[in-house]
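Of the protein chains in this complex, all but one are displayed in their positions.
Letters A, B and C mark the chains as written, and numbering starts fresh at 1 in each.
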Amino acid sequence: MSEGLHTQEVSRDTRLLPKCAAIVVRDLQLLVRRPGQMLQILGFFVVVTVLFPLGYSPELGKLRLIAPGVLWVGALLASLLALEGLFRDDAEDGTLEQWLLCGQPLAALLLAKTAVHWLLTGLPLTVLAPLLAVTLGVSIEAAPGILLALGLGTLALSLIGSIAAGLTLGLRRGGVLLSLLSLPLAVPVLIFGARATELVIQGDSPTAALYLLASLVVLAITLAPLAAAAAVRIGLE
Amino acid sequence: MTPRQRRVTLVVGILAGVSIAGALALSAFRENVMFFFDPSQVAAGEAPIDKRFRLGGMVRPGSVDRQAGSLELQFVVTDFQQDVPVRYSGVVPDLFRENQGVVAHGRLGTDGIFVADEILAKHDENYMPPEVARAIKDKHGGVMPANPDLRSVPET
Amino acid sequence: MPELSIENLHVYRGEQHVLRGLNAQVSAGQCLQITGENGAGKTTLLRVLCGLLPAESLQLTWRGRVCSPQDAEYHQGLSYLSHAAPLKADLTGWENLRFLLSLRGVWQAERVGALLERLGARRFADRPVRSLSAGQRRRLALVGLVASQSQLWLLDEPTTNLDSAGTRLVTELLSEHLERGGLAMVATHVSLDIAPSALQSLHLTSGDGARRVA
Partner (left out) sequence: MGWAWFHRFGSPPHLYRLAGTLTPWFAWPAAILIVGALYLGLFVAPPDYQQGDGFRIIYVHAPSAWLAVMIYAVMAIAAGVGLIWRMKVAHAVAVSCAGVGAWFTAVSLVTGMLWGKPMWGTYWVWDPRLTAQLVLLFLFLGYMGLRSGIEDLGRADRASAVLALVGVINLPIIRYSVEWWNSIHQAPSVMKMDQPSMPMEMLAPLLMMLLGFSLYFGAVLLVRVRAEILRRERSAAWIREVLS
């Protein structure tokens, strides 16, 4: 190696965005190698939703009434299931440690990580939801509203859940704790999301509830990565 | 970026995020989560036909008509200027009484009858001894006003 | 003027006062070898200096500036290699290195290629890390370390899982790093074959903190 004094002369790219892009590319690569986790989560969502007609009533009229709740509880549980692995693998093989040492704001890196996580779990859940809604007697015309509500809602859930995922890093019974910690924080998302979905299904305008959901998403994008960064630092000690 | 620039970016980012979130929440309230109308507005044709909204007012004394042996119920909601007949099927809350505040969720039919799918008895926010309540009612022609001024009540 | 100076370092792990008032200085071109029995706090010391563990008290001076061990600029100048190589099992060695080095903003394909060649890692760089032996993973991690071009190396047992040729390679890389004006803190019991003038050592004993050995 023929470099001279490498200290001051190293040309180091200190921009943040290429690092976030590297995280996105890497997680997509990982998904291609192991699509299992994502499929498991989608399967879980489908099973939970389909159990309701079997356990409650096959009458579409009745099912339509509980459809918003069923969809949201299913999506919430599926997101929680997915969140368990959000930071765990990276923490176990030591790569997450390197994120803390790369000289970039950890919160921004975690935001990128959470965004790609949503892309790989929350978005597929969202796309699946209108189809499942049809099996619950909901008209396909409600699809755009359901897509919007669940899209925003799952994004907020992923962001909020990233805090709990950081806090429970490396703990025994981490999965149970993750649910206990996330659920209270997820209550507003659930309320506004289910409300928006209900209004859509009834054929009313869900605008107000969607605004509130969007407001939660923006707030979560702003604050959750900071809390998650603090949590991850503590979790890696 | 220097640490100082980072801190400034962070603070600006948080402020921007929180204000956007606040603006979105405000637009939600401007949208009005669910429309609320009183009987006068319904009579004036301001309420939408065949769209869910909330109807609020007092239960007109003597208007409650219960079908014996069924949960069918009919009564009239009034704001002392206009009346709206309401039909409801189901269990009503205990505080649902004549001359009490009530909020009904449902749709207005083309026949002018409001079909409710949910009835909420509006308990008023005032706590007072019975004799004070009597005194206030006496002053207001036998009806509890929406916002009684307790300081104006004579000692009993 | 030492590039790195650590003063009054106190660290508790649980109720144990692991490091009690440790002081150390490292100048450019110097290597500080950390020895000590198991549990004496070698790994703790390195992790505290990375900002991965909180210290009860620590005055850290880096390039003449007092800073926190979580400072971004300080991090840009340091590389930490822990016991385990920080590699994703499902990615190939090449993909792993590209990610790690992109994260630090120093990815240069030819340079990494040359380093892989030199560390004898070229032939397995395209295989998923899952299928590699511990020694092969360590070689990949060493490529990442050198390619990150940091001035300060913090190495935790860098020679574990390596054969004697690999161990020699580590000391060789270390010597070159020091010659270029780099600094290193290495926790190891292997005697490091580098110029005596560039080598200091620090012996940690559990119980009464650190004693400095010439």
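Everything that follows uses one rule, which is that contacts are C-beta pairs under 8 Å (C-beta built on N, C-alpha and C of every residue); 3 or more make two chains touch, one makes a residue touch a chain.
Everything quoted here is computed from the prediction, not taken from an experiment.
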Among B:12, B:26, B:71 or B:95, the residue in touch with the chain that has been omitted: B:95
Of A:75, A:181, A:200 or A:217, the one touching the omitted chain in the full complex: A:181
Residue ranges of subunit A at the interface with the undisplayed chain: 163, 167-168, 171-174, 177, 180-181, 183-185, 187-188, 223, 227, 230-231, 234-235, 237
Residues in subunit C touching the chain absent from view: 12-15, 54
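In the analysis below, only the chains that are shown with their structure count from here on.
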Result of counting contacting C-beta pairs for A-C and A-B, higher pair: A-C
Cα-centroid distance, subunit B relative to subunit C, in whole angstrom: 67
Cα-centroid distance, subunit A relative to subunit C, in whole angstrom: 35
Where subunit A touches two or more other chains at once, by residue number: 14, 105
Shared-contact residues (touching 2 or more other chains) in subunit C: 72-73
Contact footprint of subunit B on subunit A as seen in their complex: 14, 105, 195, 202, 204-205, 207-209, 211-212, 214-216, 218-219, 221-223, 226
Contact set on subunit C toward subunit B in their complex: 71-73
Parts of subunit B lying in touch with subunit C, wherever the complex brings them together: 3, 6
